[in-house]
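Everything on this sheet refers to the single structure shown next.
For this view, one protein chain was removed and the others were kept in their places.
Entry: subunit A
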Amino acid sequence: MTVKTRILIVEDDNKISNFISFALQQEGFITLAAKNGQTALSLLVSEQIDIMLLDLGLPDFDGMEVLRKIREWSEIPVIIVSARDQDKEKAMALDAGADDYLTKPFSVTELLARVRVALRHFYRQNNQKIQNTIKVKNLEINFEKRLVYLADKEIHLTPLEYSLLSLFFKNVGKVLTTSYIIKEVWGVGYGEDTQALRALMAGLRRKIEQNPAKPIYLLTEIGVGYRLIDE
């Protein structure tokens, strides 16, 4: 990227905002900061912003409201930041259009990873270039042939398993909520049938992971959903 990416950090605590800014600047990002929802929205309109970090616990606006307002006219990637025990909020925010989440306290590595994934996904979507194959470590999917290879050996997946895995591949590195996955794989109207998803995930996991308890591809995010990791 010749043009530096511009990140808006919406966080009311000064010190956290500072350290996030500093960490991102180290990686070559340009950072802007907003202390509340109002400022954030006005900055979004007036400045060129490529990606946003949004704290859910803002003083003036409910973080969700800011998110909804933004999504009314912008598709820029939004990563929400929240405290640990607000799983429902995280899932709700993700379903309302947030791209990923971070839980306070988080490590710099995690922060950078999330930002990179969100940006990559965003650019890919806007590129309109269709990728035939995607490879993550030893796992490769071929969309054209509808085949999946693990360490270059073909593995056999049921149609549903293939649907599920291809959904993950189309969103490498991004967290996918349970409800989103159910909607995409089974369709709207299957509501909260998490049992079926769990069973399907377990089956898929056994086919691609060496040790289901120590997965290297499909990570579980308790209370939120799942993620296919690439780093």
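Following the convention adopted for this analysis, contacts are C-beta pairs under 8 Å (C-beta built on N, C-alpha and C of every residue); 3 or more make two chains touch, one makes a residue touch a chain; residues count from 1.
By definition in this document, contacts and distances are computed from a predicted model.
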item: Which of "Septum site-determining protein MinD", "Sarcosine oxidase subunit delta", "ABC transporter, ATP-binding protein" or "histidine kinase" matches, in UniProt, the chain that is not displayed; value: "histidine kinase"
item: Full-complex contact with the absent chain, from A:38, A:107, A:131 or A:158; value: A:107
item: Touching the absent chain when the full complex is considered, from A:20, A:67 or A:176; value: A:20
item: Residues of subunit A in contact with the chain not shown; value: 13, 15-16, 19-20, 22-23, 26, 83-85, 87, 104-109, 194-195, 198-199, 201-203, 205-206, 211-215, 219-220, 222-223
